[in-house]
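A protein chain is absent from this complex, but the other protein chains hold their places.
And now, chain A:
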Amino acid sequence: MEYFSLKRSTAADQGQSNLSSKVYVRSTKSGKVQKIVREVYLRQDIPCSSNLCRACLEIAPTDYSQKVSPFVLSDTPAGSKKFPNGQYLVPDTNAFLTGMDLFELETAFHDVIVLQTVLEEVKNRSLPLYHRLIALTKNEGKRFYVFFNEFRQETFVTRDSGESINDRNDRAVRKAVQWYNQHIAAAVAAKSPLSKRIPSVAMITDDRDNLRKAKADGIPALTLSDFVSGLENADELLDMISAAQEQREVRSKKAEMFYSEHYSISKMMTGVKAGTLHQGIFNVSPYNYLEGSVHVPAFDKSLLILGRENSNRAVSGDVVVVEILPKDLWKTPSTKIIEEETVNKNDNAEADDGENVTSERERKALQEEVKRVHGQTAEGRPQPTARVVGIIKRNWRQYVGHIDRDSVRSTSKSSRQQQTVFLVPMDKRIPKIRIKTRQAGELLGQRVLATIDSWDRDSRYPVGHFVRSLGELESKGAETEALLLEWDVQYKPFPKTVLDCLPAEGHDWKVPASTDDPGWKNRKDLRDLLVCSIDPPGCVDIDDALHATKLPNGNFHVGVHIADVSHFVKPNNAMDKEASQRGTTVYLVDKRIDMLPMLLGTDLCSLKPYVERYAFSVLWEITPDADIVSANFTKSVIRSREAFSYEQAQIRIDDKSQQDDLTNGMRTLLMLSKKLKQKRMDAGALNLASPEVKVQTESETSDPVDVQTKRLLDTNSLVEEFMLLANISVAGKNYEAFPQTALLRRHAAPPKTNFEELGNQLKVKRGLELRTDSSKALADSLDKCVDANEPFFNTLVRIMATRCMMSAEYFSAGTQAFPEFRHYGLASEIYTHFTSPIRRYADLEAHRQLAAAIDYETLDPSLQVKSKLEGVCKNINVRHRNAQMAGRASIEYYVGQALKGKDIVEEGFIMKIFSNGFVVFVPRFGIESLIRLRDLATPEPDAEFDAENYVLNVKGEVNRSVELFEKVQVRITDEIEESTGKRKVKLTLV
């Protein structure tokens, strides 16, 4: 009987060695479990990518233009003591996981071969590290080459029976290193037979077994720390190795566990699906580091998480799974300020034998808390509390902080002894991080960037490692960089690929003279309109300009002209991608971090006066009563006649002697804007307030000299009204054209519970009623919140009301129902951002959509795909918020600097009251600061807190009571805040 087999794999050895297969199990989201068989076709034309090798150059695959992609690895790689002829490094997975910060160094670690096996393992183990590794391979200067060893016939290894995946992968790495060594040796021999300089290809691994096997096979291999030790400034570099690894080995003998074990993923998933466990993002209260909250979809209010045991190693920002605690453990949220550094001052970073999760002092603080809660009656309803049982996703980033002076044993700079110290992060919600360093002496008094590596059950604090030092505490450079890092602002210069997208003419670019030029196609010539711009003084990125003329029928022709950025930034090129990443321009006191390169932002797009510029115009016909007759949208060319500052414009309008057409046009605009504003207010728009101050800086050194609150002129609101009008008009047009994908901005109505506390406070303290059923009702009742004796009281209430609001957000039209589009604050049905495309990416997208809506050009596919647009919205929402926070942090820093060494008595208002302190807001400087009881006198005076009436009766020497909304005189001095190392304004009661 003739025998043949259906199997391919058994016959594979006979002439089919380029075929192999990979078998694994895939579990899909829907719960299916599949056996997957992937066929692997092995090739011989994957190049080694070393410039030493000519053979690979000939076989390497070519692109459509018959070119081989350029080889990456240098022909003269750097050498070291062990490999004097130079080396190519082949790190294994753990080397990348523990030493990613090292590999990112500019000064070392060049010519690295990243094996496909390793890359895939890194991807499975940590996605953020994988992205960083990918970024490294794209960095030309670093010369990282991804070698697809699993597809190259010579380096492919099949898994032996009984071999674990890890062992197989280690073997694959060794095999690749072996092949590389032979290959490079052969390549050098072929090039110049006499050459003695043959670079070694060295494996970097910390796995002892792997090292032993490599040694047995004669493969060059060494540990990461061995390699780093051979480099310059090895001490600093050694600190940058992740602590997670060694930690495990040293600690394994100890059995004491501080935290309970996390549930298995499957257990958590089952629980979440069944509704008995809940998933959400863990947030820590900025006032009390022991109190966290998790908002879960199942409940309206957040669940409280009290104490370290319950937060079970979650760090603010992590996605966690929680379990609700029994009802007898429910608590009210704390009214007490608990700060880590005051409670745990004396922890020793080195010794952790005597550590408890809750230290004695912490326990005491919590006890008092409980007592207080139990003593309460009606108002203090206990809230459900929960316990973290597992963590779905860590959102650890790099944290800026400083080294805790008390945790450093020897401060001598010369000592190179490794010691464990605490890094106190700037963000109070992040716990102290335990760090091993050999340079403790030097790092004291510096801003330090560090990451968290792990948090094991047997360690009270997370363990991390040093990344780099930003510079001296308090120095402008270090502090600015610190706040940019904390708010994740991309501040590196634009890469070359982005700059390549700029027009070749550079600053000489001009609007083409001939109207036959393609740039003029479908563009209206509006150069004869009397257009001007009104901006803050010193503004260089002028987004918008306006004009108004009277029509024969008595109506007005009004135009808002916006810089035509979409003409210069085409979708999906490198510049567009960079801009969409950055999302917005970030304004710091002394610095602006642009979304678009300078050339565009401050010159070619900017609607500078006296020159012709491309613009995107919104033209209305408006009746004298400010009713809109018609709206038109067109791309145009304009020539701005003048660029005013708010003040200049105000002076010119007020000056009766000026009767030229331009000034009269501005008067018309002002008249219309007032009517528009009134209409808006009548519709229920809110007049909200935020404490805005301006720091005046010396022009040369940009050292702050004074702080002022911003003054608002009529011209401010002139510009604002027309920008709002333009945004609303454009939003309507875009929504009409793209009901699914129009990029809009909404401001959700705040839930009533948000106002509960403020309403109660107003009722108790002032007998006022805050009505929140609609924005109109809220606006009206806010108007009534006045105190005849205190003009500022109204503003104070408005500031507090603003904090109860939801934040506005970008979204694509298809994701919400039309009634949800509403902008609560502006009382507008629909809204978008259109008027600042130089500094906001959302506006740029709106421009593109509008251009397509008026058939000027076709819409890029990226703006038609809902999912992509949602991604863009998500990113710009985050960037927008971060930019605001960074801006505020910058002002805070400069206010601190401006008040440096000063001693002023100012008036302030009590905004928030705790059982052991209160928050005072000083309008003059726009600062709010905490005054603790212990700041009032030493020893800390006793106090009685009447939570229902918001009164704190301080006893002892001080003997006075403090109540909410009270006007107090405070003395302002400055001090360096111990916990963050920031210079902060310190307030004391006078």
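Keep in mind that, in the parts below, a residue touches a chain if its C-beta (ideal position, glycine included) is under 8 Å from a C-beta of that chain, and two chains touch if they have at least 3 such contacts; residues count from 1.
Just so we're on the same page, contacts and distances are computed from a predicted model.
For the chain that is left out, the UniProt protein name among "BHLH domain-containing protein", "Ribosomal RNA-processing protein 42", "AP-3 complex subunit delta" or "Replication factor C subunit 4" is "Ribosomal RNA-processing protein 42". For the chain left out of this panel, the touching residue among A:Gly271, A:Gly292 or A:Pro837 is A:Gly271.
Check A:Asp75, A:Glu104, A:Asp235 or A:Glu323 against the missing chain and you find that the one touching it is A:Glu323. Mapped onto chain A, contacts with the missing chain fall at residues 1, 3, 5-9, 21, 23-27, 31-33, 35-37, 159, 161, 165, 264-267, 269-271, 273-274, 276-277, 323.
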